[in-house]
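Then we have chain A:
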Amino acid sequence: MKPLFAPSYHIFLKDSRSELRTRYALNALFMFVVTALSVILFSLGSESVSSDVLAGMLWVIIFFSSMSGLSRTFVSEEERGTVPTLQLIARPTPVYVGKLFFNFVLTFSLNVVIALLYIIFINNFVVSSEAIFWTTIFLGSCAIASSSTIIAAIIAKANTKGTLYPVLSFPILLPMLITVIKATQLSIEGAFFEEALGEFQILVSYTVVVVAVSVILFEFVWKD
Partner candidate 1 sequence: MSIVLIIWLGLVVYLVRLDRKITKLEDSLKK
Partner candidate 2 sequence: MPKYFFWKIALLIWLTLVIVAGLLMPMVPVPHAWYELPIIPALEDKARIIFFHVPMSWTTLVAFIASMVYGILFLKTKKMDYDLRSVSAAGLGTMFCVLATVTGSIWAKFNWGSFWNWDPRETSIFVLLLIYGAYFTLRSAIDVDEKKATLSAVYSVIAGVTAPFFIFVMPRIMTGLHPGAKGDEAGSTPVAQLHMPANMQVVFFASIVGFTLLYFWFFNLKVRSARLEQSIHQP
């Protein structure tokens, strides 16, 4: 484990530092969230929509924000031409793990912001069971990060990267989306924590399986 941890951590730091240094991408991402939320608020107007619909829309925003932001970690390497360097200085697995962790931090922070804005600005959206809700956001972010990272690695090597990314990611993520929407609905209804355990189990096993498979497959994607 030890030889894995250090290089992964450094890859994660490298990505974080370069994103924080310029902040173009982070700003754009944040503005995307604000815009998406505003569109929804505007279209709702004074209509009150059922909480089930609101739960679904929350994850729509989360999904598209992730699609905007999570491919950067690999696509930017291709664009800057730093891929051969990275291949030389690190083995494939730490590259994957480092970028996976970066994507997780990115999507989790983004989703927390989205969730908070959602709760504050949409009146009808009242979370009765906070424990379920925030656990869902956390586990949902894990699941999104896990499949998004490997798909990002794949499309970084293809031609029409931007449009290809959601096309490839959506079928993979859909079981996860259905689960988190269900769990969010439970949190609105004010269910007991135990009732959502089934959903949480699915999310955890999904993440574990996808990460395990990605670690094995990443080398094929990464090497030429």
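Just so it is clear, contacts are C-beta pairs under 8 Å (C-beta built on N, C-alpha and C of every residue); 3 or more make two chains touch, one makes a residue touch a chain; residues count from 1.
How these were chosen: all candidates are chains of the complex that A comes from, given by their letters.
Keep in mind the model is a prediction, meaning the values are calculated, not measured.
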Since the rest of 1 or 2 are in the complex but keep clear of chain A, which one touches it? 2
What residues of chain A sit close enough to touch candidate 2 in their complex? 147, 150-151, 154-155, 157-160, 164, 167-168, 170-172, 174-176, 178-179, 182, 198-199, 202, 205-206, 209-210, 213-214, 217, 220-221, 224
